[in-house]
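Here's the structure, in structure tokens; my notes come after.
Yeah, one chain of the complex is gone here, protein chain that is, but the others are all in their spots.
Right after this comes chain A.
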Amino acid sequence: MEHIRMPKVENVRLVDRSSSRRIKVGTLYLTATHTIFVGKGSEDRCELWVLHSLVCNVVKHKASQSGYPLLIHCKNFQVMQFIISQESDCHNVYISLSRLSRPEKYEELYCFSFNPNVDKAEREHSWDFLDLKAEYSRMGLPNKLWHVTPINREYRVCDTYPADLFVPQSVTLPVIIGSSKFRSRGRFPTLSYYCKENHATICRSSQPLSGFSARCLEDEQMLQAIMKSNPGSRFMYVVDTRPKLNAMANRAAGKGYENEDNYCNIKFQFIGIENIHVMRNSQQKLIEVSALRSPSMGEFLMGLENSDWLRHIKSIMEAGIFISKAVAEEGVNVLVHCSDGWDRTAQVCSVASVLLDPYYRTLKGLMVLIEKDWVSFGHKFSHRCGHLDGEAKEVSPVIDQFLDCLWQLMEQFPCYFEYNEKFLINIHNHIYSCHYGNFICNSQKERKDLCIKEKTHSIWPHLWENKLDFMNPLFKPDQSQNQGLLRPRTAPYCFKYWRRLYNRFDRELHPRQSELDCLMTVKEETQQLEEDLALCEQVEHQIFNYHPHKSKQALWSLPLDTSLANTPQDYIGGFIGGAPNVFTLQQGERESAELCLFGDKPKSSDADNSDQESGVADFSSHSSGEESLPSEDSVKDPDSDETGPNRA
């Protein structure tokens, strides 16, 4: 609280980015956890809640006639522009927000103060929702080839690894310890995915400390044991996901990659995914492109190309495909590593797993996969997501890229995923929101030390409760099972810009009617009809078989109005942006229309564009018409359903 210099500012204007003419006037509140904007007036009443932990940066712009603009960029790609009339107010808000959005200690994060109305037992239970042990036993482990080693129970061998790790039965403790000493940060090769059908596995580690010539017998034995744990194969792949040049440069620092001469029967392969710094810059450029105001087609496409984002997505996907094919088609074990084995390695292992195993294409399966490959294996969420004020160079959209890969796959295989893109977007939001404890800290050990399970809540049961919103109506479970290995295409045009994520809050850019929502409504209605039908049949049965007049009661208790209430008209009305918000050729535009007579054309077409894009009504439609728009992507903070003032 001590950071809030100014809890409330009146007469603040919220500017709609798609059209600067649309402005809401209201009051801005700063609380310990949220920035809240409440619009004035009954007609354009709107509420906007933004968690401080979602704020990426706050920028003051040059004063304009109307006041002092303050721009807030969020980690979920929301951008808000406020105009504050007093310079001192603006400055105070700026200073307060800058501090509030950069917490210095974990304890300041929202998840530690988030206190929904559940008791202790229930909270503890929420952490049991996912059980990685159950996941390994779903894979068929432990078995006679693989078992859990107790060696890292106290996180002594590797403090960034989980306590329970699977290694080949044949591997002895000294071999593990030896191998871990030969790997960056002690991250020795361990199992990530096991394919029951052919015993092939995906293993992961960090880079070996090979330098120019060093070798380690235990590490070689370790790889040999992994190779042998797959009785059907005569060799294994070692996939280094880095560009060869980067890996070679690492040798000078005493790190590097496996020498094929020293390891028996390995096939070594570079894949060339760029490092976190390249990815951070790439996403920065992508975000700039996505936030351009009425760009031309050329600006947008060139910007997209220059960002290189899709090229990176493609390279990650290709790595996943390579590994999934090695496992499913060749039946060969694969060891994946990058430098530390917590970024590219996590991406690639999890993409390969999704391609291989239909389970990870279900809601529960994706949760498990993220919990396993990312959370438990020490993807550094705190650093990569910038949860705390610290090294900007540690921030990188590594997990965004994984989610992006999933979305690309869903585009190619619309029937094979149980979840829809809202699920991915929700997960993305919560990874950054610090609303739940799951994605706090950089490793399991840190979470344990911080008592995350005792002090915060888990996201997964919450998502599970809302699973109806996240279901893909086109999902065909049987089909997906049969499909087994997904073989996505990787021609450049198969990779697309994920508008729903990067322009998530620019509602006017999205289709005005959503096929997904439409089908979800129909499916829901179908379910209701099925119940009605059963009821009707039951009643009919009664009428014909028992005393006809006695059935009257039952008959009238039928939900007679459901079919009416559920007629398709329902789903159509809500989504239509029937009219552009304000299109009257207003003063500015009249001028530009005139101007073009004198050859000054481009500006006028821009002005026109922004108007065309103004299809759907804006802020007000949301707070007043919750039911009309099931998607929670809107001006309102998506979490507000649980974080309203009375609950927080």
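As a working rule, a residue touches a chain if its C-beta (ideal position, glycine included) is under 8 Å from a C-beta of that chain, and two chains touch if they have at least 3 such contacts; residues count from 1.
The rule we apply is simple: contacts and distances are computed from a predicted model.
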| item | value |
| --- | --- |
| The complex's invisible chain, by UniProt name, from "Cytosolic iron-sulfur protein assembly protein CIAO1 homolog", "Myotubularin-related protein 9", "ATP-dependent DNA helicase 2 subunit KU80" or "AP complex subunit sigma" | "Myotubularin-related protein 9" |
| Of A:M248, A:L450 or A:L529, the residue in touch with the unshown chain | A:L529 |
| Contact with the hidden chain (one of A:V9, A:L97 or A:L310) | A:L310 |
| Full-complex contact with the absent chain, from A:A214, A:C415 or A:L485 | A:C415 |
| Hidden partner chain, residues of chain A it touches | 290, 294-302, 304-305, 308, 310-311, 314, 412-416, 473-474, 476, 479, 489-495, 497, 499, 503, 506, 508-515, 518-519, 522-523, 525-526, 529-530, 532-533, 536-537, 539-540, 543, 548-549, 551-552, 555, 558, 560, 563, 568-569, 571-572, 576-580, 583-585, 590, 593-594, 596-599, 601, 604-605, 608-609, 611-615 |
